[in-house]
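One structure, as structure tokens, below. Some questions next.
Only a single protein chain was left out; the remaining protein chains are all shown in position.
Moving on, here comes chain A:
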Amino acid sequence: MTELRYVYAVCDSLDAPLASDVTGVAGAPPHLIAHAGLTAVVGHVPAEQFAETALRRNLENLDWLSETARAHQSVIAALASVASPLPLRLATVFHDDSGVRAMLEGEAERFRASLDRLRDRVEWGVKVHVETASQTGQDGTPTPTGASAAPNGGRRERLSSAALASGSGRDFLRRRRAERTERDDAWRLAETFAQELHDALAGRADDARIHPPQNSELSGSSGRNVLNAAYLVHRSEAESFVEYVNRDAERAPGLRVELTGPWAAYSFSTPPEERSEARPAAGGTR
């Protein structure tokens, strides 16, 4: 069985060993290849899964992809607890160790610059969701802004049947228009809040990136995602950053602020000058 080399990340020389219980991609524990003053974190993976044709096919299989992504992340996470790694994109694969060494040598300058930029820093993810209007709004159930949807929903449902009998379809349509206006107002408020939160957090971070909003129905979280951002924060600032997010979250009725992290600095692995322009406003793509 041919084995290929799956590279997770590059770091400076590691002071501490990796946790021994980390199972990497394809169940293979990661090990280190040191070369050119850098360290690559590598796993042996079977060619049956990771050669080009197989990989192309596997990447389109959600189960395989989920498992691989989680394994990849678990190695990066273990690594990030002992170092500040430069995470590589999923499925960076070489034929053998010498291919990995050649890569370390060829990219050494770029790696060192990035590692310097990320040293002792972690990434925090912050998302803002509008709780009120989005979900119930889409199925047309009337939802007063700021109020909880459930109790009213049932009552209006019956009102709607009554309207059917008394023939006020026009009232129904008028009500829907009013709801849409309320919903737009709620979103405008949410976007203002998100913009202010982002400005404040970006001021507390070494770097910030705005990612496209996640589709709430697909990510499985409730509400509409109006801000999806990442912040690069020095480890020594982590606590105050987290406190600030939690405090600010409380002054946002109807909105949910979600904090994830600390992550390895995924969103900042590419130097600022190489990044494509980040999308501007939260939720602006509607």
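Rule of thumb we're sticking to: contacts are C-beta pairs under 8 Å (C-beta built on N, C-alpha and C of every residue); 3 or more make two chains touch, one makes a residue touch a chain; residues count from 1.
Just so we're on the same page, contacts and distances are computed from a predicted model.
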{"item": "Hidden chain of the complex, named as in its UniProt record, picked from \"Periplasmic [Fe] hydrogenase large subunit\", \"ABC transporter permease\", \"Gas vesicle protein\" or \"Cytochrome c-type bioproteinis protein CycK\"", "value": "\"Gas vesicle protein\""}
{"item": "Sole contact to the chain not displayed, among A:18, A:41, A:86 or A:257", "value": "A:86"}
{"item": "Touch criterion as defined above, residue of A:192, A:246 or A:260 at the omitted chain", "value": "A:260"}
{"item": "Where the unshown chain meets chain A, residue by residue", "value": "4, 7, 19, 50-52, 55-56, 59-60, 62, 65-66, 69-70, 72-74, 76-78, 80-81, 86-95, 99, 103, 107, 114, 122, 125, 138-140, 160, 163-165, 167-170, 172-173, 176, 211-215, 217-221, 235-236, 238-239, 242, 260-264, 266-267, 269-270, 285"}
